[in-house]
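A short write-up of the structure that comes next.
This view holds just a subset of the chains, kept in their places.
Chain IDs A, B, C and D follow the sequence of writing; residue 1 opens each chain.
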């Protein structure tokens, strides 16, 4: 990590498949507009239940992005 | 909550009347620019005191907004 | 608090009106089946947003109930 | 906040009416002896239950007071 300034953005990714997929989606979404996303920190793991099964995985992540 | 990505924005609302009013103002302010605000989480409750009375209520909330 | 045993039940009350109303509903609901509810502790304050306004207040409380 | 020193006092206010009233009472009580109470921070929200209803609201606050 060079002597730069970073902002942290908090994002919630969701997926019907897995927490990993939910996190990947969150990172990919932020990367569309933030070209310098550098790291992420998992803040919370939750999910929805339907018909007695996990129907959605929800991952809250802080994403660190380098500022120009 | 559909399979979308959400960002969380942290905002502090203030009011001379009540915590409820402070939170409502924070939500309304964010809603001016974020058309898809979906939920909020109370993070902190504080306030100012003047002349021995509560003069201002301050509510910090995380507001979850759907990204397109 | 006499020398008794208590259990704590975690409940989420919701209300379109206020956090106070949401908490009152949670307490009343538990009291239907638990005749010896004695105290509550607020664990979390959240809510839903619709059309840029708070549409639902959600209060998570732990409710302490005396066991016979 | 000028370059002063402040002490924080932890106080629990109680009220049969509301958390807001409980907090107001706590602030007013401290203000009787502390003429320079400046701000408060909510630390805990609890309450008593009687006959299946909230019978008392209890708010723990830290109150910041300017030292001479």
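Criterion: a residue touches a chain if its C-beta (ideal position, glycine included) is under 8 Å from a C-beta of that chain, and two chains touch if they have at least 3 such contacts.
Keep in mind that this is a model prediction, so the values were computed, not measured.
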Chains shown: 4; total copies of the one sequence in the complete assembly of this file come to 12
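The criterion applied here is as follows: only the chains that are shown with their structure count from here on.
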When each of A-B or C-D is compared with B-D, the one sharing over half of the residue-numbered contact pairs turns out to be C-D
For the pair chain A and chain D, the C-alpha centroid-to-centroid distance in angstrom is 38
Chain A to chain C, mean C-alpha position gap in Å, rounds to 31
In chain D, the residues touching two or more other chains are none
Listed in rising order, the residues of chain B that touch chain C in the complex are 20, 23-24, 27-28, 31-32, 35, 37-42, 63
Counting only contacts in the complex, chain D reaches chain C at residues 18-19, 44-49, 51-54
Within their complex, chain A touches chain B through residues 9-16, 25-26, 29, 48, 56, 58, 60
